[in-house]
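Every protein chain of the complex appears in place save one, which is left out.
By written order: A and B. Residues from 1 in each chain.
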Amino acid sequence: MLTASILTVSDTRSAGTREDTTTALMVQLLEEIGIAIGATRLVPDEQDEIAAAIVELCEGADLVLTSGGTGLAPRDVTPEATRSVIDREAPGIAEAMRAETAQFQRLAWLSRAVAGTRGRTLVINLPGNPKAVRECLGVLRTHRAQHGRRAVQRQLHHSPSSGGSSCHVPPPAATKHRPRAPPWAQWAPCSPHCASI
Amino acid sequence: MLTASILTVSDTRSAGTREDTTTALMVQLLEEIGIAIGATRLVPDEQDEIAAAIVELCEGADLVLTSGGTGLAPRDVTPEATRSVIDREAPGIAEAMRAETAQFQRLAWLSRAVAGTRGRTLVINLPGNPKAVRECLGVLRTHRAQHGRRAVQRQLHHSPSSGGSSCHVPPPAATKHRPRAPPWAQWAPCSPHCASI
Partner (left out) sequence: MLTASILTVSDTRSAGTREDTTTALMVQLLEEIGIAIGATRLVPDEQDEIAAAIVELCEGADLVLTSGGTGLAPRDVTPEATRSVIDREAPGIAEAMRAETAQFQRLAWLSRAVAGTRGRTLVINLPGNPKAVRECLGVLRTHRAQHGRRAVQRQLHHSPSSGGSSCHVPPPAATKHRPRAPPWAQWAPCSPHCASI
């Protein structure tokens, strides 16, 4: 089971001047598709605080989803904070969210959201607006019909033999050199047609 | 009302060996959708000259639209010049133009166009071909049906009280911390279905 931690980025919500409804929505949507919730955090739009929170949340989570601060307003710095702590960017994840939610809301094209890996954790920026969060998570959720069986096969293929295994067949040479696929590897952006999350 | 300044980048047009029809076309298309024209400039494909012209045009314009120099030919350097003077890139704007004009002309995928903000001005690279300029401006123009009312609401919400205002209701706390949204904030890439600009 995947574990996701959630970072909500908002000046007004962290100051208490506006109610934070996004975190609870994300928890609900993720649990509905069988993703366990790790930690949740709420920070203001400060680049250093966002970066530190992402680093902290990556410990013990397969996914870190941020919400907010991805636009072009002067205080929006979540993409910069994210880029400063990820190892490798995966531009297609952000492209998919923009291209596929733009059919609901053309302003989605203005999102500067970033996605990428830090170690074995996948970090993805989502928008701050609850409606947009719902649409983006619809794009991202596992397309079980398409990937379910493949994911299981991959998991089997890559699982290292346990210490006391009774299996005498050595693992293929390849697995000596290639680390296991991370647990979110089957968790790709899915079709907007199944965006009824 | 938005004000746009226009920078046409072309070796041949600036040398006078080919007629510049793009600038006049852009002026016409922008005025048709109610955008005022600031300054217009014409420079050769020289990175330093392009960068300097963008910096100059950003003074006093909400939008700076460049045309030309976005391809892969050796002299095409508009994206590099643009990236050197913007503060923050907005990759989705260029993605939208490529994805949505590729249905008219597949070569649109080769465009290296860049978009982003310099201060409160939004800078967007357009292609040099007049037909492609028309298609890209079609993608970018305000989708009034969808955004008109929202834009007005945002404008009202963010407008600071004027010095001699008779209004005694203080602005919401949020506006103390968050600078006003820039005037082009509602100007998102719109659907190709309304690309009849």
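One rule holds for everything that comes next: a residue touches a chain if its C-beta (ideal position, glycine included) is under 8 Å from a C-beta of that chain, and two chains touch if they have at least 3 such contacts.
What you see is a predicted model, and the numbers here were worked out from it, not measured in a lab.
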item	value
Where the unshown chain meets chain B, residue by residue	11-12, 15, 17-18, 72-75, 80, 91, 94-95, 98-99, 102, 105-112
Contact footprint on chain A, counting only the chain that is left out	88-93, 95-96, 99, 117, 122, 143, 146-147, 172-174, 177-179, 181-182, 185-186, 188-191
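The rule is short, and it goes like this: only the chains that are shown with their structure count from here on.
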item	value
Euclidean distance of C-alpha centroids - chain A vs chain B, Å	31
